[in-house]
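To start, the structure under review is shown below, and the notes come after it.
With one protein chain removed, the remaining protein chains of the complex are shown where they sit.
Then we have chain A:
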Amino acid sequence: MTQTDVRPDQTFRGILGTGIEEGLLLKPVTYQWAMDLYDQAVANTWFPNEIQLGEDLADFERMSADERAALTHLMSYFNPNELLVNKALAFGVYPYVNAAECHLYLAKQMWEEANHCMSFEYVLETFPIDRAAAYESHVTVPSMAAKEEFEVRFIKRMTEQTLDITTTEGKQDFVRNLVAYNVILEGIWFYSGFMVALSFRQRNLLRNFGSLVDWIVRDESLHLKFGMNLVLTVLEENPDVATPEFADEIKQMILDAVEMEEAYNRDLLPNGILGLNADYINTYVKYLADRRLDELGFGAHYGVANPAKWMAAANDTLQLVNFFESTNTSYEVNARQG
């Protein structure tokens, strides 16, 4: 950080802060990565009706009851949780970040979460899915409710008046919320759902729904980058935060989240569909958790290989290379056996 990087309205205090009058000038940009991500996010702007979901209706009609149940389960989870991310951003991130370029990106991300919510609403409007059942599941299915409760706990803490972002404890609360909504919710749980959602297309079903999910994943990959950069910047600027005890706690949060996702996926796929079963998805969840742990500097915990190489991210978006390597006889047999 050089003196020329300091905005004229403030002395440099880092990325965290709560002053309403501060962070109102964009230049000079301190965190260029946030500006770059904003540009990419704006260029990515898309709308749900650009995808002709109605063309997938014939596929929906020929899907099995278990396949339809899985799609409903996904909508039940994704729809409210896109809005939950917005609550995490509005209550737990935006008020405590001091850089205008970060506020720009967060504003675009919040619109994207709304756009994703409406995309899933578009799915519910298009397919004959029992909307009441879909809306209800996120509170009545224990494994789904547990994931939501986990997130809500961290967001609530960010709204308490006792939180002081200038203290080590306050900064740790900020990082906890970031890890909960960004690393866990968006970086592990959402990707687990994306994999199931895209497996329909892999099996020649719901092609347009797959395109919709492609666009969402393209946005989410940027959300992940932003959140991870924010975590790492806060840790870099505040060396008091990453105590050994706090590091252990963060790692344990991620390991707990994997356990919650395992229970959720057993409810999602009690019988296996489309060559997938809960064990297969949960191996992918552990692979994702290892990647996130590695990005946070912990190193891998589970040491599992990616079972879904077709979900490999290259250039931050899904690529078709390796898309079909998942046609693996052993897990197909397992899926049929439940």
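The rule is simple: a contact is a pair of C-beta atoms (placed from the backbone, for glycine too) under 8 Å apart; a residue touches a chain by one contact, two chains touch by 3 or more; residues count from 1.
The definition used in the following text is that contacts and distances are computed from a predicted model.
According to UniProt, the chain absent from the figure is "Leucine rich repeat variant", selected among "ABC transporter permease subunit", "Iron complex outermembrane receptor protein", "Leucine rich repeat variant" or "Membrane protein". Annotation: of A:91, A:122 or A:150, A:122 touches the absent chain (contact as defined above).
The chain not shown here is touched by just one of A:33, A:46, A:91 or A:150, and that residue is A:46.
Listed by residue number, the positions of chain A touching the unshown chain are 39-40, 43-44, 46-50, 118, 121-122, 125, 202, 204, 207, 211, 218, 315-317, 319-324.
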